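The complex is shown incomplete by one protein chain, all other protein chains being positioned as in the whole.
All chains are identified by letter, namely A, B, C and D, in their written order; residue positions are counted from 1 within each chain.
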Amino acid sequence: MSTFAEILLNGVSLGSVYALIALGFVVIFRATEVVNFAHASLLLAGGYVTATLHDDIGFWPALLAGIAGAALVGAAVEFLVMRRYRGADHSVLAIVTIGVDILLTTELTRRIGTDVLVMGDPWGDAVLKLGSISLAHTRIAAFVAAALLITAFLLAFRYTSWGVAMRAAAESPETAALMGVRLGRVSLGAWAVAGGLAAVAALFLTVFPTPGLERATSLAALKAFPAAILGGLDSTTGALVGGLLVGITESLATGYQSDLTFLGRGLGDLAPYLVMVAILLIRPAGLFGTKELARV
Amino acid sequence: MGGSGLVVQDLSVGYGPVRALRRVSLEVPEGAVVTVLGSNGAGKSTLLRAISRTLSFHGGAVTEGSVNLNGRRLDGLAPDRVVAAGVSQVPEGRRVFARMTVADNLRAGALGGDRSGRTTALDRVHELFPVLAERSGQRAGLLSGGEQQMLAVARALMATPRVLLLDEPSLGLAPLMAERIADTVREINAQGTSVLLVEQNAALALRLATRAYVLEVGEVTLSGPAAELAASDEVRRRYLGVVDEDAAADAEQTGATRRTLTRWKG
Amino acid sequence: SSKAKDDDGDKAAAGGVKTGDGISGKTITLGALTDMTGVYATLGKSVTQAQQLYVKQLNAAGGVCGYKVRLSIRDHGYDPQKAVSGYTELEPKVLGFAQFIGSPFVAAVKQRIDGQDKGLVLPQAWSAALLGSPYIRVIGSTYDIETINAVDFLMQEKGIKKGDKIGHVYFEGDYGESALVGSRHVAQEEGLTVVEQKIKPTDNDMTAQVAALKQAGVKAIVISAGPRQAASLVGVAAAGGFNVPIIGNNSAFAPQLLATQAGPALMKNYYVSSPSLPIGADTPEAKKLVADYQAAYPKDALDNGIVAGWTAVSAFGEALKKACASKDLTREGVDKALLSIDSFDVGFGIAQDFTDPKSASSKQSVILQPDKSVTGGMKVVREAEASEMAEAYTPGA
Amino acid sequence: MRNLTVRFAGLTALDDVSFTVRPGTVHALIGPNGAGKSTCFNVLSGVYRATQGSVRFGAHELTGMPPHRIAGLGVARIFQNLALPPRATVEDSLLLGRHRLTRTGFLAAGLRLPSAAREERLHRERVREIAEFVGIADCLDRLAGSLPYGQQKLAELARALCMEPRLLLLDEPVAGMTADERRRTAAVIAGVRDGLGISIVLVEHDMGVVMRLADAVTVLDFGRRIADGAPVDVQNDPAVVRAYLGAGS
Partner (left out) sequence: MSEALVKPLRLVRTRRTRTYVWTAAAVLLLALPFYLDRFWLQAGLFAMAAAIGAIGINLLTGATGQLSMGHAFFLAVGAYGYCVFAADGGDGLTGLGLPTWLAAVLAVLVAGVAGGLFSPISGRLSGAYLGIATLALVFIGQHVMFNAHDLTGGANGRDVPPLNLFGLTFDDRELLVAAVPFGSAEKLWYAGLVVLLAGALFARGVLRGRPGRAMNAIRDHRIAAGVIGVPVARHRAAVFVLSSMYAGLAGVLLALVFQRTVPDYFGITLSLEYLAMIVIGGLGSVSGAVAGAVFVSLLPQLLTRYSDALPLVSAPGTGGIAPGEASRYLYGAAVVLVVLFLPGGLVRVAARRRVTTHPGEER
């Protein structure tokens, strides 16, 4: 039983990191209806800045710099690339972000080289013991950060005109412009915010229990895809729930690997995708996503 | 220059090689209701797009001429700046944000305006179109066609603009509702908003407007006080064509030359 | 047409040395298919730089009986298509390959190597599946043997005994599964139980694995994964007070890890089973290599990839010299020359015996422990030794 | 086609409505906005499923049939909000209307069998014929998106005619047209009825057009039928005037 609790708790803590990444997807999707495949490289950028600066200026300033840096990269991507696209097809734009991701990741991995960069975070490898269960401080921090940020975004989307402007711009740029929405600013803002979020996610992705930032860190963003999708790509709550669900699924699939050998070992990566497909079969727009409308 | 109100001068617009407007000039004096009549493809929507600066979304561009509002040039601004300058548009074909709720659509409409008047604007809109209050939680895309049209008009009213551009506001509205829109136009005009009205229901438009322009294939062919135009033969025949003997004879005539379609025997 | 078959049979150059593919004029070209931009970039970089250093020194010392040696390097970024293309491109131009990273890719062109090409290939991959070909020669112990030696170390020195459970965390794919064969073998022979945990290279957080192993009650853990996974595993276990010895394969450590959170835990509880002495070994050859390498690449870390690359290219060089001595620098000549080398040591503690294509060139492993204060971050805790089990073990049996 | 009773769930968009369309007539369906006219069409064409009641078309029961099967029976419609792909040529859109009448499958099209080519030629001719009839023959090569609204409506009408329907559902066919064009379109519709003898259900807010074309009228309000009968009777029905026409008309 206590193992189950430990695995579950561990899944929740892992899931909150995924939730943070998924939140980044959600922000951009809401503002532009684009699935942002470049999120992984924003993550790497934020982590890189934090990791290279913390020795000189201390952890917290470095984290802020990382957030600002990744926000800047995000904004630059929007300004230099996304804004220039003149078509209307969102899947084409999604593919553009693949191109952007390749560019950024190549540059960053080239800089990172073969190093493992540490974040210099204050939590270290401290753990909290709850009976026989141990939980890393970093993960508690991640959970708190995810919960706070997601609540903040939930409120912002619901109660500020920023959220309305975002959705209007995403749905029909022309009509939104007629409403006085500053299209450029909205999507620039979304990309910058997504960048900042990516930097926060990068922090928690690379601190204990993982050794640090290195070239393959960005691959972790792949795991946030099912999280974002099964929650619903345009839902902040969905990002949280999706993230947790993926974390727990992965954790259970790994923890009970020995009991699941008939499915082949190493299910940890696959399981979230299976759960996602199952959920999509029942709810084609995810748990909290906006359903596609059908009326003529 | 510097005339008050909205002044369009020598405006030409092209969609790539397609010339949609040729040296169109028109004026919407402050506090006036001006209507533009014209058959399909005359360029009425293009004119409104040019004023609101949304041509680029359709692959079009202004090739010459200028648009001024109270002496300030609007051409060259971004669409949102035009809204900020006080020009709102109800685009053709409803264009509500289908996935957003009715309430959020109205909030979106208020984005460009100033914050203070928002609740009064909302109250007024709900009073005009009670169905929107009832349905405020429904997705706009699920509304009926006419309800969407009401929402589109209501949304533009949320911004409390100085100039309101209406592109076929009565499209798909029941006669009763079309009358209510007409009343609304009158009312907001009375409150000081100038209106540029594009409308296929010419009778209604001419009744509302003080001045009218007729646009044919991208050019202004007639203009003058609305009442005068309403009396002209040309306008009566082409745009007002009520059911009278004339029209009946017309119908006969077209019937004679009409091609017929036979059943398909495939 | 230009491709029309001319008689490019063996040429006899001045001095009576028979030459063939890969030699033009006075230059021998060797291929290197490496990964500098993909998942094995860390390994690829060290191996390649070490090999370039060797070639430079070799040429400075006069080359191989008058021939200069040149390395033709292609980076495949661990992409099968690029790897196979790289092989196809280089094959007609080179005498053999001093490096070929990625055993699936070596396997992909195995038919061609064994069939018509017959060039000597020294893969930087230690999968038992690659054994058996006279042309593809794995250098040092394969992963299964290395793992057997690792478990042997646990039993000899860390008190693991019959009836105990040990955990094995391994990569999906050929490296991990090859290592797993080793631990299963020992378990069967010695009455241990292996608790298996398969992971993917993208898994960086070993918390769930540690929880599962802890629950299963394992007394020690073997890890056949990458350095990051090892660091996470060791770090999590230590932080959770789960103090069991952990031993990894040669690829499961990188000196860069010592600077991370997991550094102290790694130095305390972690061991590595290696096919050679570490780069920081206390031999004159190792010291010279360190000095030369640092002079050539001052910015780069010292790790065991350098040793692996150096050993492989030295073996190739040795084969070339022998082949030249017997006046046959054709591919067959070089293959034959390597097959006649039965005790080759470049100063890293283990002698390689290339005479039997069916078995690895050595069955010995050195057990190392991370240590910040040492060059290359590793110190030796058990000298080169082939455990009895490893000696008795035949791959694939 | 007889005995239509449909109810729509949630917010009752159609409440126990029945009417019958006699073959070869134009039956107008009018009512205030949100009365349930388009919903009625959506049920008829299979986009919505009726909560209760049934729709019969000749001998066929339409309720529960998927849209494409209903289309296969010869029920065609035009949409209130345009549904023409903007980046396709008008001709392609019209040819799409022929989908149910043509057979060429993936294999035949891919292999370019002679039968496919023959079919294609035959149907292109008919498409041109229909376009000429509707009056958009000169727009066939243009992209639908670049046509003005009124022409797009006509193209939709032509596409529906391309389906060689036995029942034609028209949702506001003259919306967005000038009086002149309305008259012409109305003539086209009359021509369709007279020439092809098919039944037409017409939703329209332009009472002029309705009065001129309709043989019978059903009036809906809040999903209920409030009047039914000949156009003149309905026009003078006080309930209809109150709910729909307004005092002015």
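We adopt the following convention: a contact is a pair of C-beta atoms (placed from the backbone, for glycine too) under 8 Å apart; a residue touches a chain by one contact, two chains touch by 3 or more.
What you see is a predicted model; the values in this text were computed from it and never measured.
In the complete complex, the hidden chain is touched by one of D:49, D:99, D:166 or D:224, namely D:99.
Interface note for the absent chain: among A:51, A:70, A:100 or A:177, the touching residue is A:100. The residue from C:59, C:85 or C:133 that touches the chain not shown here is C:85.
Shown as candidates are D:45, D:178 or D:199; the residue that touches the absent chain is D:45. When you scan A:117, A:170, A:213 or A:229 for touch with the missing chain, the hit is A:229.
Taking the whole complex into account, chain A touches the unshown chain at residues 29, 35, 37, 81, 84-87, 89-96, 98-103, 106-107, 110, 222, 225-226, 229, 233, 264-267, 269-270, 273-274, 276-277, 280-281, 284-286, 289, 292, 294-296. Looking at chain D, the residues touching the absent chain are 45-47, 66-72, 76-77, 79, 83, 85-89, 92, 95-100, 102, 104-106, 108-112, 116, 119-120, 141, 143, 159, 163. Considering the complete assembly, chain C touches the hidden chain via residues 1-5, 34, 36-38, 45, 48-49, 52, 73-82, 84-86, 88-89, 91-92, 103-105, 107-112, 115-116, 127, 129, 172-174, 177.
One rule holds for everything that comes next: only the chains that are shown with their structure count from here on.
Rounded to a whole number, the gap between the C-alpha centres of chain B and chain C is 75 angstrom.
Residue positions of chain C touching 2 or more other chains: there are none.
Among all residues of chain B, none touch two or more other chains. Chain contact summary for the complex, chain A toward chain B: residues 161, 164-165, 167-168, 171-184, 290, 293, 295. By the touch criterion stated above, chain B contacts chain D in their complex at residues 15, 18, 37-42, 45, 92-94, 131, 143-147, 149-150, 168, 171-179, 200, 202, 237-243, 247, 250-251, 254-255, 258-264, 266.
Here chain D touches chain B in the complex through residues 30-39, 80-82, 101, 122-123, 126, 129-130, 132-133, 146-151, 161, 164, 171-172, 175-184, 187, 191-192, 195-196, 205, 207-208, 211-212, 243-246, 248-249, going by the rule given at the top.
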